[in-house]
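Got a structure for you, written out below as structure tokens; questions coming shortly.
Note that one protein chain of the assembly has been removed; the remaining protein chains are unaltered in position.
Showing chain A:
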Amino acid sequence: MKVLVPIKRVVDYNVKVRVKADNSGVDLANVKMAMNPFCEIAVEEAVRLKEKGVVTEIVAVSIGPKAAQEQLRTAMALGADRSILVETDEEVQPLGIAKALKAIVDEEKPELVILGKQAIDGDNNQTGQMLAALAGMPQGTFASEVNVADGKVKVTREIDGGLQTVELSLPAVVTTDLRLNEPRYASLPNIMKAKKKPLDVKAPADLGVDLTPRVTTEKVEMPPERSAGVKVGSVDELVDKLKNEAKVI
């Protein structure tokens, strides 16, 4: 079984982002970039399925700038067999990305697509579902457990009230939630080996898709700051303040 794992290059999750002075966006100059954490979980899940013998080939794909090759190399160091970069320096949005991924799905014909539930920059949480819709595939979003058997995949999903399990026919799309697995680190020998694995570069035009953004960002601002209040000296004082000052209990 072939698995496609779409990944995204984003600001490293440890970086505290700053809004640009002209409010045009977030300042990403000289900021550490990394693979989106939910995408790391997706790669790890694909690798585990390969280790179990369920999966035979893992293809990583990214749509973004040339520098996203770094993240594809990381994915290959973690266990992906080859990768595809759809290179563009323009801003890309979920619907455009989903269309590009649909074109890749048509070429590669994977039986499973595993991707992160959202990227930690735009926090959109759309791409997997959109790809599933365009490809006519079922979806198991926010997965905390994935079991492939008998031509189907059972996905346990993190939902607001607890957990839900669904069974999907293949091919299917799975989006990862935090508790699905704990991603491994790439070993040095694997990082070296990944340098020799194939990485195809394509242009959006090769796929015949229009990636033009449909939503424009007017401005980006800092959220309203909350200021620190007072320190109370005792539980009695706290209870008194909550009852008589804040009047919330």
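Here is the rule we go by: a residue touches a chain if its C-beta (ideal position, glycine included) is under 8 Å from a C-beta of that chain, and two chains touch if they have at least 3 such contacts; residues count from 1.
Quick note on the criterion: contacts and distances are computed from a predicted model.
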{"item": "Protein that the absent chain corresponds to, by UniProt name, given \"ATP synthase subunit b\", \"ABC transporter permease subunit\", \"RagB/SusD family nutrient uptake outer membrane protein\" or \"Electron transfer flavoprotein subunit alpha\"", "value": "\"Electron transfer flavoprotein subunit alpha\""}
{"item": "Touching residues on chain A - with respect to the absent chain", "value": "11, 16-17, 19, 26, 93-95, 98, 120-134, 136-139, 141-142, 144, 154, 157-169, 172, 177-179, 214-223, 226, 228-232, 234-236, 238-239, 241-242, 246, 248-249"}
